[in-house]
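A single protein chain has been removed from this complex, and every other one stays in its place.
Going in written order, the chains are labelled A, B and C, and every chain counts its residues from 1.
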Amino acid sequence: MEAPSLELPSKEVLLKLYRDLLTARRGEAEIFAIQSKATGRGSGHRGPGEEAIPIAILNNLTETDCFHPNFRTYFCHFAKPGFTLKDAIAQSLGRRSEHPLIFTPELGAMGSSGTLGEASVRYVGAAVANVIQKTGDVTVFIQGDGASNRAPTHEAMVVAAAWQLPIIFVIQNNKYGMGTSWRKSYNIEDLSVRGAGYGMPHERVDGNDMLAMYLVAKKHIDRCRAGGGPSLICADTWRLRAHYEGDAQIYRPKGEGQDWQKYDPLPRYEKQLRELGVLSQEDVGRLEAEVTEEINTTIKEVESMTVPSSFEDFTASAIDGL
Amino acid sequence: MEAPSLELPSKEVLLKLYRDLLTARRGEAEIFAIQSKATGRGSGHRGPGEEAIPIAILNNLTETDCFHPNFRTYFCHFAKPGFTLKDAIAQSLGRRSEHPLIFTPELGAMGSSGTLGEASVRYVGAAVANVIQKTGDVTVFIQGDGASNRAPTHEAMVVAAAWQLPIIFVIQNNKYGMGTSWRKSYNIEDLSVRGAGYGMPHERVDGNDMLAMYLVAKKHIDRCRAGGGPSLICADTWRLRAHYEGDAQIYRPKGEGQDWQKYDPLPRYEKQLRELGVLSQEDVGRLEAEVTEEINTTIKEVESMTVPSSFEDFTASAIDGL
Amino acid sequence: MAEIRYIEALNQAFREEMRRDEKVVMWGEDIISMNDVHGQTRDIYDEFGGDRIKDTPICEQAIAGMTIGAAYRGLRPIGIYMNAGFSLCAFDGLFLKLGCKSVGRYVPGDIPATIYGVIAGPIGDGDNDHGMSPESLYAHAPYLKIVMPSTPYDVKGLVKSAIRDDNPVMVWDHAWNFYQGHKDGKIERMANVQEVPEEEYLIPLGKADVKREGTDITIVTYSFQVHNALAAAYNLAEEGISAEVVDLRTIVPLDVDAIVDSVKKTGRLLIVHEAMKRAGFAGEILFRISEHSPDLIPSLKSPFRRLAGWNLPLVNRPELVPTMGTIMSTVKEMV
Partner (left out) sequence: MAEIRYIEALNQAFREEMRRDEKVVMWGEDIISMNDVHGQTRDIYDEFGGDRIKDTPICEQAIAGMTIGAAYRGLRPIGIYMNAGFSLCAFDGLFLKLGCKSVGRYVPGDIPATIYGVIAGPIGDGDNDHGMSPESLYAHAPYLKIVMPSTPYDVKGLVKSAIRDDNPVMVWDHAWNFYQGHKDGKIERMANVQEVPEEEYLIPLGKADVKREGTDITIVTYSFQVHNALAAAYNLAEEGISAEVVDLRTIVPLDVDAIVDSVKKTGRLLIVHEAMKRAGFAGEILFRISEHSPDLIPSLKSPFRRLAGWNLPLVNRPELVPTMGTIMSTVKEMV
């Protein structure tokens, strides 16, 4: 892995990254708790430990840039300029905010895909539209290591490279696709090398190192925005939890990856900031309190929104009747 | 491009390669002439100038190895051990020989695909079957540079690499996919680099240099047969003719690639062999005569075969009636 | 009014819409370099330049995805498939994403995307991938309007409407329309020419057109089979059988009213399509008639029938799809 450039971001940015990371971690946990209570069982695909990747990227984007998160760290999408924590919580709790995370094209969110990988070619389409309409926006498309093996990813990169589109592909490499480990899926560790096959700049980065991730993201996004064309980043991380909550993880050797707790980006980044003298013990306490307060207030606000009964709109959308 | 190992093949092999190349060149031209006369128009996708790639590979394969040619140099398939010139001519003239080139699985021919690229995953399946059944056979899958951009190619390589299958992928890079040139399709010249992204050995070779092509093919096939897993070869060549005969080539800058005539593998290899002292002027004349004679005799033989009216078999194959 | 060929009318439709709205763009394989093989996209690059028309690498899935994504981001793109069958390489994108529009759990807003592709039919060097008619597959998706024209006038008016539609529309165009058509009881080369108004016109999606009136039997069909049906009807008339030919023009939405009106008049129904018979679109037409007018089917003078592509891959044998001859003989069995 190439060492990232050492130009440190401003203190303001450093703290914003920390606050976003904290919000993502606490917010997602809170939402999960609410959902489990509601359904009587924990479910869902959780991504604690992987949030630094989207958070670092999102802090380099503008309101009109396009962005696709990996489904596992979907909640982090709140950090996209233009979106708010309320949007993320509303999405999670089945309410409809002004800007649904899942689909607000003017803020660069054009949906995901139930079939992994397919969205890649759609975001390439967004990048083409951005070029033709000279919006100056860049697109960042994140997906998992597993999804990156799917066919559409290839065509997405072929076209992006051939047309030198302003799009950055990111592989959030947590080493697992459901129960299938990287050992069964690749004969290579650094998936970013795939970029070379398209003539794209490519880079591997420790996705659990917030600062490194931020600097690498910034470098690629700046380059892309300046007209430098597409690139591929492989951000290494680790799936701390099961594929979905409740999955017994029979496929994981006992104790595998226990030590990854120590690479958890939250305490790690906190330590880094304290060493840099940017964050004090008091700041940490204050920010915890602030973030918790914001999450709780927002959840209350969202819970008071009515559950949209858009089923009528939905059925009305049929062509030629139901 | 890496210089191929300098270990020369035996004189016998050198001459066999020459004879096959000559047979491919003359045979395909003869078939084309017959077809044009029959239909009143020249048509078909012709591949003179690209034959060294399949010929070099086929001379490294056994009867039971699996092989998929690029459609453009389909005729060269006669050089696969187990198949004969008669099979290739019968296939071209709509007769059915004992071993149809297009589909004789026991000789490793499992069809092509009207949709480019799809066959790649099928030949991976053949490679899996060869492993499970411990046949020891290798599989060589050739397709064009254009087809290599199609989605299935990616999944084929992902699985081949993950499972370390005995399969070699070859890109017959003639720089064009129909009317679309490499300038519009890639941001890279050496397509073999794509292999690196799967952790596969990969190599670029001058596909119009018969000797180099043979040595590179041999190296990879030997390696693969010895259990070394998959690899990717990009063999550079040039489409001397139009995409299909009759296509006006409005997409090609006038005079583009005229100089490629001088890389034509046939005269080039001939010269090489003469310099090596393996082939004399008289040999050339004799071989021309022999090959022409063989082609003409075989054509006559094939033309006397009845055109199969397998339409009844075909309609009988429907499930639940027509 | 000038008499023009089908391919010319289609080319005019593309160009007029691109002039009218700079958001209209198109991409596909060899649509610049080889004018999309048949000449559909001739001169578009020269007039509009490389921002508006693009040759893609051989990437059918990217063509689908880009068309959807660019539509979301404000363009009005046309994704072009050299052959309709190749679109099956992008079936996930086209059927599940464009056709079902379920982005997560929400139904998004409009998608002004057009998908265009050519059905080659059982041609010389055809095989199923190149030749097949895919409409019965796509009609199964909730949100895909499907246009299948037969004449120069229709293709121009329909394609313009397709491009302007704010929802996904597929145009599956039969290559045989480009080169031949019905004339005086025969299918003749270069016969599919027509006078087409110089002033702009649109044909609404979902309106069938009675291409020939008759009283004894209704032949419901679309795409190139309209020509076979017209040729059959022409010759049947000489034998005293009066066949009405209803050209659906779009199969989704389906103009059930027009079909029912015709069948009520003639009392007999034959549905003809080139797509393979099993699970083909004929079944949908029949159910829709019955759901519209439950008493009509039991009252028919003879049982309804369908004539469709055989349940076989489309190799190079013209008898695999309906012809003037098989339409005629089927009608004679029914009347």
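In the analysis below, a contact is a pair of C-beta atoms (placed from the backbone, for glycine too) under 8 Å apart; a residue touches a chain by one contact, two chains touch by 3 or more.
Remember, it's a predicted structure, so these values are computed and weren't measured experimentally.
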Visible chains in contact with the missing one: A, B, C
Residue touching the undisplayed chain, where the options are C:Glu8, C:Asp30, C:Asp127 or C:Asp209: C:Asp127
Residue among C:His140, C:Lys207 or C:Lys265 that touches the chain left out of view: C:His140
Those residues of subunit B which, in the complete complex, touch the missing chain: 66, 100, 102-103, 105, 110-115, 118-133, 151-152, 155-156, 158-159, 162-163, 310, 313-314, 317-320
Interface with the undisplayed chain - residues on subunit A: 39, 43, 113-118, 146-147, 149-151, 177-181, 184-186, 243, 247, 250-251, 311, 314-315, 317-322
Missing-chain contacts mapped onto subunit C: 85, 88-89, 91-92, 95-96, 100-102, 104-105, 107, 127-129, 132, 136-137, 139-142, 252, 275-276, 278-287, 290-291, 294-295, 297-300, 303-306, 311-316
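We take it that only the chains that are shown with their structure count from here on.
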Whole-Å gap between the CA centroids of subunit A and subunit C: 42
Whole-Å gap separating subunit A and subunit B, where each centre is the average of the chain's CA atoms: 44
Mean-CA-position distance for subunit C and subunit B (Å): 38
Junction residues of subunit C - those touching two or more other chains: 57, 59-61
For subunit B, residues that touch 2 or more chains besides their own: 149-151, 184-186
